[in-house]
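Partial complex: the chains shown occupy the same locations as in the complete assembly.
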Amino acid sequence: MSFQNPVFIPGPTNIPENLRKACDMPTIDHRSPLFGQILHPARCGVRKVLKSDKAEVFIFPSTGTGGWETALSNTLSAGDRVLAARNGMFSHRWIDMCQRHGLDVEIVETPWGRGLPADRYEEILTADKEHRIKAVLATHNETATGVTSDIAAVRRALDAAGHPAMLFVDGVSSIGSMDFRFDDWGIDVAVTGSQKGFMLSAGLAIVGFSPKALEATETATLPRTFFDVHDMARGYANNAYPYTPAVGLLNGLNISCRMLLDEGLENVFARHHRIAQGVRAAIGAWGLDLCAVDPSVYSDTVSAIRTPEGFDATAIVNHAANTYGVAFGTGLGEVAGKVFRIGHLGSMTDVMMLSGIATAEMCMADLGLDIRLGSGVAAAQDYYRSNPAIAHRDAA
Amino acid sequence: MSFQNPVFIPGPTNIPENLRKACDMPTIDHRSPLFGQILHPARCGVRKVLKSDKAEVFIFPSTGTGGWETALSNTLSAGDRVLAARNGMFSHRWIDMCQRHGLDVEIVETPWGRGLPADRYEEILTADKEHRIKAVLATHNETATGVTSDIAAVRRALDAAGHPAMLFVDGVSSIGSMDFRFDDWGIDVAVTGSQKGFMLSAGLAIVGFSPKALEATETATLPRTFFDVHDMARGYANNAYPYTPAVGLLNGLNISCRMLLDEGLENVFARHHRIAQGVRAAIGAWGLDLCAVDPSVYSDTVSAIRTPEGFDATAIVNHAANTYGVAFGTGLGEVAGKVFRIGHLGSMTDVMMLSGIATAEMCMADLGLDIRLGSGVAAAQDYYRSNPAIAHRDAA
């Protein structure tokens, strides 16, 4: 694995130079006012990235998985019922976490490759006259399948059913890369990490709580200390944490938010869409299909590409690593061996992406797939040329 | 607060140049073999720092507090009884966590400034004929009071009582700086973080589990997912994590262990003792007392210094920050306002320490305490001159 080549995994992303430097900080006193000058703008920046005026943002030295646990353990009690669809590895894992915390999960099995079934959600919620369901779980972007679901539709399902359940959204691989509307979509807890749209190393769980979710913390009895949002809120009120914060990563998060907001969120989303479209053009030129079943659910941060029956897709990932020093993602769970994944999120240029596409092409040809060299590259080039990037940011 | 001056807080420490660089990594694929080349040596290095042949080491993207939660939630069930002494803020917080996780804590109140009461532990354990106590909690070094306790004595208490309870030790501010013997002391879970003896940023919870502690995980029913050691162990077996690891910090931990082991643990401990003795010489010259009641419990990583009755010790910390750009630690909890703390752990030289002592001296004089300028410095100089450092490490 060479440090010279970009990575094409669906997170952590390639880290922009100035974020590398923002994170690489000497030690400061994390109880000094200087820390507050990092913490508060970072939290404020995240809130803007969430498109929220009302979310209370908490940032833990942890990962997205810790963010899920924060969501559950602060708002629910053992035995509470939650509704969740399983349509990929990450929704599966969140369900597993619920069960391990003693929650009663009503699972809607959904084919991997499809989006969340808002209509089934509506039926179930409508049927739940006693409002036993306390929370609805929704994975905005299934990183395992490259499927983006319609969270607004899930909100509409809740509204149509007149159901008071909270809406918890895993935005780990969407927030900061794709449109995400905490307030408009009536989200109660949004969860993400530092290593995707924020383009940092892993190490931060980032969550937003609505007033309703905060209210639920008053009665929730699942045990929690490390992930307790009350302790965290008390800390923040004193420019501090209840324990030692990851200061450098927080500084990076602050700068990352500033970068995203300076570029303009809609521009950020458009940039991701453009890069993704080029990848999809290449996939089409190769004659391959996405795991995602139709364009309405194509993800702008990761593409899971189905390889022909009988071919081990994981061989592509191993070959790319061993022969070309390039990292792609393997298939996970149900689609292990059936797909390989190209991550195209974060600070990725068309030029970088073309080298990923060219590498995938070589690997598939090396392994005997009937792929014409240059075909995917040409399709992507054609797309990128015809749809120029808005601007190239200079680093300071 | 200037980045030019060292910090004298009891962690995070000043970060050595090569550890800064080790942590500042470009993104690699955390599912590639390269990651295994970081993870396994890091775990192996930690085990050696713990002086253990048998500890299973787990490293979470979290902090010491998360390490405590890992210890409790993996080995205990709601209602289980634990024995713990409260002799400072950190033992207090661990007890609080136990209670919030539904454990039944038998608390031995102990004056702040004293070490853990091994004799009281022995009495209570001996009296616990039914072995209802499942675990004994021990804070090796109370960062709040600068008190180091005798963990070997706690082990002897358990042995004398013939009691099978597990022994959990918080070594957050001792491991890597002071002698710590996982195997010899019969420790079942040891907890630390990346930001103290390992001289890194905060962001890693580092725990060692004995075979007995691992066995306890089979029956423990406290809910856990993020901190689940089984998931972690399964990940490790595949060169991976159950979620995204903090790769740069792990790389730093690997190099940090190598530095400590190359220097020799006994040399590392002697170096900390030497620096601490200079600080204590200064404190003596000032005519002030430590919070720690007698030399047998003086901490080699942090000194909590009592200021005269009626004087607000916190003013020293604020004045140092505002006027001289230097960070000391405030008193916490019961001793808030009564002590200020000088951290002297990690990669601290006598030369750096003298600037901290000189600064404390100026601050106390500025605030009207009867301190002769240069007096503490002279005492520390005298000690450092008479007790030369073993060698100055060159950075590579």
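Which chain is which? They are A and B, in the order written, and residues in each are numbered from 1.
Methods note: a residue touches a chain if its C-beta (ideal position, glycine included) is under 8 Å from a C-beta of that chain, and two chains touch if they have at least 3 such contacts.
Remember, it's a predicted structure, so these values are computed and weren't measured experimentally.
**Student:** Because only 2 copies sit in place here, please give the count for the whole complex.
**Tutor:** The complex in this structure file totals 4 copies.
Rule of thumb we're sticking to: only the chains that are shown with their structure count from here on.
**Student:** How many Å are there between the centre of chain A and the centre of chain B, using C-alpha atoms for each centre?
**Tutor:** Once rounded, the distance between the two centres reads 34 Å.
**Student:** Per the contact definition, I'd like the list of chain B residues that touch chain A in the complex.
**Tutor:** Per the stated touch rule, the residues are 1, 3, 7, 9, 11-15, 20, 23-34, 61-66, 68-69, 73, 78, 96-97, 100-102, 193, 195, 201-203, 222-228, 242-249, 321, 327, 329-330.
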